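The complex appears here without one of its protein chains, the remainder shown in place.
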Amino acid sequence: MLLVLPIIVPMFMAAVLLLIPWVRVQRWGAHVGALAQLGCGVALFHRVSQEGIQVLHVGGWRAPFGITLVADTLSSILVVAVGVVGTAITAFAFAGVDPRRESGGYHPLLMVLLMGVSGAFLTGDLFNLYVWFEVMLVASFVLMALHRTTAQVRAAFLYVTLNLLSSSFLLTALGILYGQSGTLNMADLSAAWQQNGPPRLHLPLAMLFLTAFGIKAALFPWFFWLPASYHTPPAAISAVFAGLLTKVGVYSMYRVFTLLFREVPSWVFVLIMVISAVTMVVGVTSALAQRDFRRVLSFNLVGHIGYTTMGLGLLTPIAVAGSLLYVVHHIIAITNLYLVGGIFLRLRRGSEFERLGGLYRTYPVLSVVSMIPIFALAGIPPLSGFVAKVVLVKATFAAGAYWLGAVALAVGLLSVLSMARLWDEGFWKPAAPDADKAKPIWPMVVPICALTLLSLGISAAAEPLLQLTSRAADQLLNPEPYVRAVLKEP
Amino acid sequence: MELQLAIVAGVLYAAGLYLMMRRQLVQLIIGLGLITNGTNVLIFTSGGLTRTNPPVIPEEMPETLEPFADPVPQALILTAIVIGFGVLAFSLVLAHRVHKASGSDDVRGAS
Partner (left out) sequence: MSSSILRTAARVLMPLLVLFAVFLLVRGHNDPGGGFVAGLVIAVAFVLLMFADGVEAARRSLPVSPWHLLGSGLLVALTAGLMPVFVGRPFLTALWAHLGPERWDVLVGTPLLFDIGVCFVVVGVVLTMTFSLVED
């Protein structure tokens, strides 16, 4: 029962919020919903770490006939992260999103989005994964595209088109997969392929999945929809997109490739490494060319996705653990920075570099608080990004992929540069006189401070967290317990 | 029959992708619709095409009549159609907004 709670709590809240016309009550409702989801996530995480992999056969239909929900360590960590991001965003939304969006259903849609993301993390069935993807995407489409100006709607169109194309690829892959194997339950597929060998269209299927999830995860060469659209919506929307949506693609890649495509030729994993490397380089170098706070963030987001998929290419326990640690750190840090971008939006009516600067003089405490996620993302010791990067680089050297380690290091350096520039342009350089058009308000500051504390917590607790992600990596790389848990007789 | 349907699916994909690379939003949306339907045809074909009994247990029998059709692809397609329908309707709303705001349905400037 605990397994469905992270899904049905936001669903229930979405339904209730649809019935409530008052925006103020909606804000509280959304916040309570997100907090409740966080609670369920933590409870689920606790249960998983105590009792091992949790399985629920929805409707009492046993796998592989019904839809199965599965929570292993990775899923439960990510569900907690969804709760954290949701709570931060709903707190930030107390400061107001924009009036038309808020009365047009921002809060219920946000709940639907959280529901979709949790569902995608928890499902053990590939078709169900597709359904959650669509739930999540439709909610994000509406959040992103409604009530905006022409240029922004056009950017949203690119987002919608690319993501729909990715969904079609995923569905195509599922159709072929079903034709070849007769089941879409991931554990069942894994067991059957282990026994009878993979089907004939194994490799094309792997490529279809790689493309479909690569588009969602914004990997090179499919990443361009992200920087084109993520800087346009208000912070309370783009932050949740940046924190969660791409990670769902990354998660699905890990799930599918470790459970199903273990037997593909090794060049596929080299290809994943190359894609990760190019994504890192292109993302971070493009970030250097930008002159807008939120655009820099978007390109950095793309660049850092490369770190999270590197581990999948290497496929050693320590590399996967490092990548997963990076995912956790990145969700918290990037969400936080998009929220900081929201502060700039309020103070300066924009986030272009010309309008920024001088924040350190007027709001020193807030600036220091914002500095921490900036430098965490850059990977400056002893902050959270640094630990994950060290683990990853060591893992590349241990696996003999020196070139990948070199790329990761070089990109790390470039991202320090890019982040330092962000700090300089946003906070350090002198501002135009009376640049501030408004003051930051508490609902904006509190979630930023909380996320910063969490970032610091991740840095301090890096060792136990790494052990945790190592356990998650073990479960990914040795899928037998997962398969057994799903398929065992009741 | 499989071959014909495979060709149909392929043609739908090709036409859809071609339309998606055009410059008009309406063509883009039609392209998306074609691809969705191509995928549905593909799933339908992948379930295997046979003339068999429906996968329902008749009232006076203990179990279904062998051989029976695979119900899963139909369920998958049904779901996919529902989702495709919703998404298509939404992109039409979006295109309508673009057209109303700018007076053209060119995708240029989509960045």
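Order of writing sets the labels: A and B. Residues in every chain begin at 1.
We take it that a contact is a pair of C-beta atoms (placed from the backbone, for glycine too) under 8 Å apart; a residue touches a chain by one contact, two chains touch by 3 or more.
Here the structure is a predicted model, which means the values were calculated and not measured.
Within the whole complex, touches from the chain that is not shown fall on A, B. For the options A:L56, A:M310 or A:V391, the residue in contact with the chain missing from this view is A:L56. Although one chain is hidden here, its contacts on chain B can still be listed: residues 82, 86, 89-90, 92-93, 96-97, 100. Within chain A, the residues in touch with the undisplayed chain are 1, 4, 8, 11-12, 14-19, 56-60, 105, 108.
Heads up, the rule we're going with is that only the chains that are shown with their structure count from here on.
Put simply, the C-alpha centre of chain A and that of chain B have 28 angstrom between them. In the complex of the two chains, the chain B residues touching chain A come out as 20, 25, 28, 32, 35-36, 39, 42-43, 45-48, 70, 72-73, 76, 79-80, 83, 86-87, 90-91, 94-95, 97-98, 101-102, 107, 109-111. Residues 127, 131, 134, 137-138, 141-142, 145, 149-151, 153-158, 160-161, 164-165, 167-168, 171-172, 174-176, 178-180, 182, 184, 228 of chain A are the ones touching chain B in the complex.
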